[in-house]
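Okay, here's the structure, questions in a sec.
All protein chains but one are shown in place.
Now for chain A:
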Amino acid sequence: MANQQEYQRSRPDSKIAKIVVDRDLCISAASCIGVAPEAFELDAESKAILKNTADSVDDETLMMAAQSCPTKAILLFDNDGKQIYP
């Protein structure tokens, strides 16, 4: 579980408090970038990483980006730390 990037969200109207990208699962299909280009980009290793503009993305779009990942490498957590996707 070590190879993960965590992003704490600070958006008052959001039910998604934390976004995690599992770098071992990420296969750079880049579907998240297609759905939410303000939240995700690929790094030099071709893995998805969170951008510092990720707070500008609403919950529905984030959920769609996570759902679009063909390897379920994007994990979403709510304010109580409960995993809400996948």
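What we mean here is this: contacts are C-beta pairs under 8 Å (C-beta built on N, C-alpha and C of every residue); 3 or more make two chains touch, one makes a residue touch a chain; residues count from 1.
We adopt the following convention: contacts and distances are computed from a predicted model.
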Name per UniProt, for the chain absent here [options: "Xaa-Pro dipeptidase", "FAD/NAD(P)-binding domain-containing protein", "Aldehyde dehydrogenase" or "Putative FAD-linked oxidoreductase"]: "FAD/NAD(P)-binding domain-containing protein"
Positions on chain A where the hidden chain makes contact: 24-25, 27-31, 33-34, 37, 41-46, 67-68, 70-72
